[in-house]
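What you see is the complex with one protein chain gone and the rest in place.
For clarity, chains are labelled A, B and C in written order, and residue numbers in each chain start from 1.
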């Protein structure tokens, strides 16, 4: 996961951008960067680490100008290369520019191979570098170059390009990842989620439409479409897990969608447990709603220790064996002797589910009925979530009975595909659940 | 606020202590320290900053030994002196020792004056330094010295003293602040809250009794009483706000007490609102229970941005005016057009209440009925909470009507004193609410 | 300035490389980086800052493998971009590689323009990125690609390329910048200066010949020549200022060359001063030798405060006016009432000369006779020293008389061109002194 933020035509742009990116830290805490321009040159600061570790007062003070572009990212263990930290700078003859991306180009390997055969080099593995290459490669003005580049790209990408005096924001035609724009004083703010606007005063906020390319310049805002009448296929997992509950996606508030999932999950519930517990924090909305529907008490039975920053020393596997535990804790007085509905937002590899079922049983729960407020995930995602291979997906490998046995749960139920579609809308991309990929993705499916 | 942690007779004591203190970070994120002994010398590392910023892998690796004593603290703006960071080391002729405290000595000024007149110096203003002075000043063996010192101290103090081969843990006779001990393998773990035991495997955990002094040594654990049959007067605010919900205080689980408060707050509710919203995180337990009693939907209408560490640049007052907001955000789709019960755990100066009422109204709430799940706070605390003078307390200065007007709330209600006593037990110290101080406190009352 | 270091086929390569780079810190303290390979992947760590700030124990511990490539650089104020910190990584289809450079490609702008027209992008402005592009662009095996790339490059470049199992080291045909190789156990060490071998045990150390390309692989070391019989034109300023005194350049020890310069500078000395003082540290060798020739006492009259690291807060210009001085200090008891020969290694903009003459006069020197142990610098350098435009060069702008007046010196003398050639050898590049550029450099001369 990652998030883009950008500010155009606002005094102290970098400072405002800091708060925009700060609002989207749940999408990436492993690296952060900002490029900023005062109209004559573009400066860029970026590094591995959390936003607030990189951008201290003196760094922000050095970033003068009225336009800025930034990025936060989550990195896998194998990918901590500085070359992949965005924004990527392009120092071109006909004008420098900076670029940052979120989402995933699905035909990136083919495009990289093609560009490499033409003698181009890649310093890192980011889509941002790839798109920068494409933009630079095609002829014409920057606007034309971007339009041509987009015609080659497939997948769930979003990106923002910043020059000394213009800014371009693009959302892919499939609309899998969100991108928002709003007016702020006489300028503009762009961000991956609408919740990024919560710390600043904005007007007229709106989601970019699928395939929309916005150009901001002296003459204001102009909108173009790479593809007319493209339909939005918002990623289902954005609703379930990635986005902040106070964000709006495809016109739907995330928290409300999660409530709907919880409510429908309660339909024809076969078990008769005593209390409902949600896994903090992302499953709380669904769990509360599930409880309301079943008229069962919604209880706070799991506590999360929040003080875990980037410098925290995680217990080693040896220490875990010696008894050092993780950061979730069950409240015995709440669960002891109770039959518990345990509501989680989703189930990927099943490690968390297993750990929490064990926690609850150790704390005295009589029964644990695992309820997942989204459908089974049995296919890989090629649109931006890099987490799991198909053979690691619990719902792909195991039957319900096997999962119950593995996790130590007394029963397990998932939200059905049709019910989930009612909550997210028909067009949402549910490829990881139903296997219907919005656009073709041969290479990635094989790769994983 | 502050927390003590200690480990006795366990391999890699400092590493275990790290996780103990980490579990209690909500009690103090401004400074941290650990002293550790291998039986021949005591080493001490401490500094301003968060635990995980000070204790990195290489520092922990240098702290060898089987006993350790640690501390985390919250510091006011005026008190960031390194001299007040604990543990305090005493390098005495007859043996070095380290000491850490939590809670408050109420007659500290008188004792400091007395000690000063005898020519002693104070490098800082901590109770730990004062108690160290007293211990050192009185004659006898260390055990006798500690017993004599305790006979001079008044108030809500708890402390742990560590020498090269023994450890002493003391809880004041009034029992206002908690202190716990548990066995762990062949050794012991001591901590301010029982939730500190959640990351490690312990047996036989128990709260120290009021006035209890425990001595740990080669011969095991011995217990002494400074005062026989002392009654525990657990601080009411520990239940309401300070402690983790999964801690146990005076035999009562904190989360359950909060639920009871929420349930009783619902009694004879005069207003008829549509939904219940709790202020995250400490008011969630009470809010959910309040909703269950009223059979009103419990909704998640406020979102908290959690990514605020010690390096985060807080918006200046000027930026706030320009629209940079705080870290709480209201979800419009939840509150728009709704009459909202807003449940908070307590009301001190009223700043938070005012801000949240404004947030909700701006997000479209039709009415906001403020419900406080604890009684009015109209007296200063002399037992460890250093936050507010009496003339800053909203409930002391204003009538209910004035508060409604100030906060922009449509109604306000507090939990009654009697109802609150049902939840916390008769003996809890509620001095800040009912003015009955557990022990005399002339100096402090005048001072504030 | 910058330095390259590399290690091939040695256990814990990164750790050895750390000491190699550490020995060459005088060539660059603003950024540092290392790439390391264990035969299966290449990891890279780099950042702005000093070597020892970036490579702490935990970072070194994570760099496993038997080959490593590193770089330190000096950066101008305008060029602190992370994109220019080396090594540069190239993640290519047919194999990843890392590259680091020292020296200067003189036709870089033309090559960049050419590459850009073909659609390639540049993220930074370093020669390393340019050479990487060229290597990648041309067809064939890596060896062929490098040979072709070199045939396009002009100037004083040196570079090292590292793949998972091979290493290439190249020194330009003009031999302006040094590059050394030595055997170490069963492997090899490469470095910009021979003094880099002082902290490790090496055998068979030798300077690469001009135009030599070395390939290290499983089968050992192979040597190729881009140009046969190329002559070495070692940079005169390497002798005068850049290199460590214990390095060897073109077969000559740097300290000895400086001594020769000092001795010849004493020839036909017209003034009759009392004592000789050298500017620490680079002018000490010449000053001592100058004193020996004149049979005048060599005195230590200037002291340098060495404790100035990257975090040191330099006095602002306002503070300088208020009297906060720089880090050089004159010893009054040595210079008071004396006629002083002040020997410096070179004179570029003249700021230092002016400051020191003032220091000595304030400390009581009766006369200051400035003696520069190298010829007048009146042309720009296009081979790697990015410091001064021609209109900033004191010897270009002023006559000797004007300089004396400006600096407050009583006389000024420079070493003559012919005498200097005796010390450095006829083939040394003295373009900045005599205007004879070793190879054509139209673009750069105009640029500056």
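Here are a few things to note about the model shown:
Convention: contacts are C-beta pairs under 8 Å (C-beta built on N, C-alpha and C of every residue); 3 or more make two chains touch, one makes a residue touch a chain.
Everything quoted here is computed from the prediction, not taken from an experiment.
Taking the complete complex into account, B:83 is the one of B:83, B:144, B:201 or B:272 that touches the chain left out. Residue A:58 is the one among A:58, A:268 or A:418 that touches the chain missing from this view.
Within the entire complex, the positions of subunit A that touch the omitted partner chain are 57-58. Although one chain is hidden here, its contacts on subunit C can still be listed: residues 15-16, 18-19, 22-23, 25-26, 29, 50-53, 55-57, 60, 195, 198-201, 244-246, 248, 253, 255-256, 284-285, 288, 292, 297-300, 303, 305-309, 311-313, 315, 319, 322-327, 329-334.
Annotation for subunit B: contacts to the undisplayed chain at residues 44-47, 81-83, 85, 88-93, 112-113, 116, 118-125, 129, 132-133, 136-138.
As a convention for this text, only the chains that are shown with their structure count from here on.
Taking the mean of C-alpha positions as each chain's centre, the chain lying farthest from the centre of subunit C is B. The geometric centre of subunit A is 47 Å away from that of subunit C, both derived from CA atoms.
Averaged C-alpha coordinates put the centre of subunit A at 36 Å from the centre of subunit B. Our note on geometry: subunit B versus subunit C, Cα centroid distance of 59 Å, whole angstroms. With touch defined as above, subunit C holds no residue shared between interfaces to two or more other chains.
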